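The complex is shown incomplete by one protein chain, all other protein chains being positioned as in the whole.
For clarity, chains are labelled A and B in written order, and residue numbers in each chain start from 1.
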Amino acid sequence: MEAFLSSLVSIAFHGVAYGMILYVISVGLSVTMGLMGFVNLAHGVFAMAGGYILTAGLSRFGLPFPVALTLAFFLVAAGSIVLERLLYSRLYSAHELEQVLFTIGLIFIAVAVAQILFGNLQQPVVLPDYVKGQFPLLGRDFPAYRVFLIAFSTVMIAALWFGVERTRWGAMVRAAVDNRAMAQSIGINTRRLFTLTFALGSGLAGLGGALGAEIIAIQPTYPFEHLVYFLIVVSIGGLGSLRGPFIAALLIGITDTACKYWVPHFGAFFIYVATIGLLLWRPAGLFGRRV
Amino acid sequence: MTPVLETRGLCKSFGALTVADNIQFRLDAGARHALIGPNGAGKTTFVNMLTGRLVPSSGRVLLGGEDITRLGQAARVKRGIGRTFQINTLFRNMSVLDNVALGVAERHGTSGRLWRPARIYERVRKEAHDLLVMLGLEDDAGGRVGDLPYGKQRLVEIAIALGLQPRVLLLDEPAAGVPSSELERILRVLDALPKDIAILIIDHDMDLVFRFAQRITVLVQGGVLVEGTPAEIAGNRRVHEVYLGEQRHA
Partner (left out) sequence: MQAVGYGADPRIRWTEWLPWLAAVAVFFLLPEYLPLGARILVFILFALSLDLILGYAGVITLGHSAFFGLGAYVAGILAAKFGITDPLLLLAAAALAAGVLGITTGAVILRTHGLTQLMLTLAIAAVCFEIANKATPITGGADGLSGIKIDPIFGAFRFDMFGRTAYVYCLITLFCGWWLVRRIIYSPFGATLTGIRENEVRMHAIGVPVYLRLVIAYTVSAMIAGVAGALLTQTNQFVGLNVLGFEPSGELLVMLILGGVGRLYGAFVGPLVYMIAQDQLAKQFPEYWYLGIGLILVAVVMFARGGILGILDGLIARFRRPQ
């Protein structure tokens, strides 16, 4: 019994850590899909880019950990602005199929570039000593880095939620997600809003990819392998919603960890089936507005 | 006499927002009826509830005495409700003939056939073609709908609805967006519509409404303000108040 409880705690802990990373990565996707109505399957590319920036920064350039993390956020955000202005913005009113194809093309390009620049192997994550080792919490020892992950993500998420609820930018985003035409007619500069929000969402993805490099390995096939999970978080959580994907990400993180621990033979099977079931019951997601 | 289309106590709310408030409405066979009201009065919502696109919160819709409130769009079309859309809702990349033929074939029951080529269905083609002739579009039959001038596209909207051989025709702003050079054509088509169809026109254009309608219903904030003949409506003080600042024709 003691062992069972202990494994429950362990699963919950690791599941929450995984879930929070999933959320930090996927929240940008949810907001931009709800805001721009754009199917961006290439979102995982931003997370991967952040991961590569971190791992390369740590191992090849010997950067301090906080610097590498910050770089991951800002470089990816900046890169995404370029992509958005040059390419994405031309396709906002295009047919869904074209958006899907375009983003698949981006994934191919990113995967190829990653392979050429970094090779096929997983990137090693050289963490600084102060986040390694064990951290005592409530009478137990937990991996320190995971504790750090959870704490840091909580702060970021709180900042994000506060920003969306309280700032002018956040109000504009909420208005435009609710009714884009209306928002434009009251003078909201939707173009700038899109670019800014896209940059923020992509930057967060980069940050999430960097933070989670230990949990979700950084390798060229990253955007393909984890695409389904990011999409699951967003579609179950509900497009354009902030809270929905959070719950969804935690659910997935915990369920996935639990399955890998107790029924490893089934792999991700259970999650996919559960996703199918959930989406059939609630096509707009748990907290979504419309289909 | 049983009205061909009737609503009893039709209501629709989205949360606290009421867009249709206890609408009592009737349309007799061969009627020429208009529905007017300021922007946001709920006219299109009402039409959507008549066609089955929107489910009312309460109340009933009856077609020829039959309660169709629970029926979906396709079933209502089969029973004789046809509509045009305020904004052209056409198959832009298909030919004008195909646009009309699709509805005609559906009515004939042949549109689900998998095996023989569509061109073989002569009756469908002829009927679609005849409709185009009636609306003066026969020269454009083979052309792409998206290439037509806007006014002709509006006519295709009407042609599609007529192809359904409806008992009731709901025309949502048939002249909307049409340049004045093409307006007369549409008006003449409206005048020439078959006399046995009951027609409800929703519009803002008072010239069109007064030219066309025998009875007018005024909708304001989801509720029926008043109903009567054009002369009665024109002389009604409350209607004038509602349209103050918006009226183009007293």
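In this text, contacts are C-beta pairs under 8 Å (C-beta built on N, C-alpha and C of every residue); 3 or more make two chains touch, one makes a residue touch a chain.
Since we're looking at a predicted model, the values are computed, not measured.
Trainee: Can you pull out the displayed chains that the omitted chain is in contact with?
Mentor: A, B
Trainee: Give the residue, chosen from B:V4, B:L27, B:A41 or B:L97, that touches the chain omitted from the document.
Mentor: That would be B:L97, which touches the missing chain.
Trainee: Decide which residue listed in B:D21, B:E106, B:E182 or B:E227 touches the omitted chain of the complex.
Mentor: Of these options, the touching residue for the absent chain is B:E106.
Trainee: So which of A:V9, A:A112, A:L137 or A:A158 would be touching the chain we can't see?
Mentor: Per the contact definition at the top, the residue touching the missing chain is A:A112.
Trainee: Kindly state which of the options A:A183, A:L239 or A:L286 is in contact with the chain not pictured.
Mentor: Once the missing chain is taken into account, the touching residue is A:L239.
Trainee: Contact with the hidden chain only, please: which chain B residues?
Mentor: Output for chain B: 51, 53, 73-75, 77-78, 83, 85, 89-95, 97-98, 101-103, 105-107, 110-119, 121, 124-125, 128, 141-142, 144, 160, 163-164.
Trainee: If the hidden chain were put back, which residues of chain A would touch it?
Mentor: Touch with the absent chain occurs at residues 33, 39, 87, 90-91, 94, 96-98, 100-102, 104-113, 115-116, 224, 227-228, 231-232, 234-235, 239, 265-269, 272-273, 275-276, 279-280, 283-285, 291.
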